[in-house]
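This part shows chain A:
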Amino acid sequence: MTQIDIHKGAEAESPYVPKMARILSAEQMTETERFFRIEMEEAPLAYQPGQFVGVTVFGVGEAPISICSSPTQGDAFELTVRSVGLVTNKLKEFGEGDRLGIRGPFGNTFPYEEMKGKDVLFVAGGLGLAPTRSLIRYVLDNRGDYHKVTILVGARDPSLLLFRDELEAWTGRDDVETLVTVDRPDKAWSGNVGVITRLFAKIQLDAAATYAVIVGPPVMFKFTVLEALAEGVPENRIICSLERHMKCGVGKCGHCQIRGVYVCREGPVFTYEQVKRLREGI
Partner candidate 1 sequence: MLPQVLKRNDLAAWVEALMADRTVAGPVLKETNVSDPSDEKFEWTVLEDAGDLRLDYNLTVLGPKSFLWPPRQQLVAYRLDDGPDPQPLIEHEPTVLLGVHPCDATAIATLDTAFGKDIPDPHYLARRADTAIVGLDCAAPCHESSFCLDMGSLYPDSGFDVMLTPMGEVIFVEAATDLGRALVKSAAVRPATKDDMEARQKFAEEKRSNFHYKLPYELKYLPEVLEQSYDSLVWEAIARRCFSCGSCNTTCPTCYCWDVTDDIADDLSGGVRTRRYDSCQLDTFAEVAGGENFREERSSRLRHRMFRKGKYILEQTGRVGCVGCGRCERACVAKISIKDTYVQIAGTR
Partner candidate 2 sequence: MAEATKSMNVRVDYVTRVEGHGNIVAKVEDGQLVDTKFEVTESPRFFEAMLRGRSWKDAMFLVTRICGICACGHGTASLRATEDAMGLEISEQTERLRKIVLHAEQLESHWLHCYFLVAPDFFGAPSVIPMAKTHTDVVLRAMRLKGLSHEICEVLVGRHTHPISMVPGGYMKLPSVRGLKKLRDRIASFEADVLATVDLFATLTPPAFARETEYESITHPDEYAFFQGDLMTSDGDRVEEHDYRRIIHESIVQHSSAKHVRNKRESLMVGALARFNNNHAQLGCQAKEAADKLGLSAPEFNPFHNNTAQIVESVHCYYDLLRLMDELIEAGIQDEKPPLQWPEGRSGEGVGIVEVPRGTLVHHYEYDEHGIVTGANLVIPTNQNLANIEADFRAYIPQLLDEGKSEDEVRHALEMLVRAYDPCISCSTHLVEVQFE
């Protein structure tokens, strides 16, 4: 049984007070996704790939957002926000110099240490590229530590593709295989067409030596996992990042629970093996 020291806890700092941060730059990436580069006003954010922060727009509310940059990129950090509701729509109006509240970082991290020396396969659908990019950048910045790196990216149509410049840069690299596909091409699109699982046919996988990092909407996740399993990637090396309703980020408010697991603390990164056991995971 956990022993609790009430009096010590009473003196603790409140985990619910945001710290002030300033937007260094902001850019509308697609119609609904906005990219921010942010700097904490006091101590820099100490985070690792896979974690997320709570972003406060004062007077409006807070939303959990994955950090899409890698700590290797310096003190500032980056977010990609899709406008869907109260906070995220308001963020559309935010730009350089505007101030936000930030809590966190929260959550566990991608197992980037454990993955060293292994092949890494990234599969990112839609907004799933945001959290994935954090690890991609980390791996690319420590390229020597990892074996083969493959990046598969899918979007519904070309206008929804995130980080297009970076996708191009990665495509141009010899030490990374990058494939991009869209479900519905437009006239200018000359690349792959079709759901992301179709890209599996185009790559060589050493399944036993691979970590597959799969992040995307629930349907995409479901089928990509099946594909990876079919290729022979072990369940405990299929890594995903889950989204849940969250209010506190510190394992109290109860919203993010999947069965007995608090996604905000024990996740958002899980192996497929864990998710499968949870049953309500996907």
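Keep in mind that, in the parts below, a contact is a pair of C-beta atoms (placed from the backbone, for glycine too) under 8 Å apart; a residue touches a chain by one contact, two chains touch by 3 or more; residues count from 1.
Quick note on selection: all candidates are chains of the complex that A comes from, given by their letters.
What you see is a predicted model; the values in this text were computed from it and never measured.
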item: In-complex contact of chain A, chosen from 1 or 2; value: 1
item: In the complex, chain A residues that touch candidate 1; value: 1-2, 4-18, 20, 56, 58-62, 82, 84-85, 88, 99, 101, 218, 243-245, 247-248, 250-255, 257-260, 265, 279-280
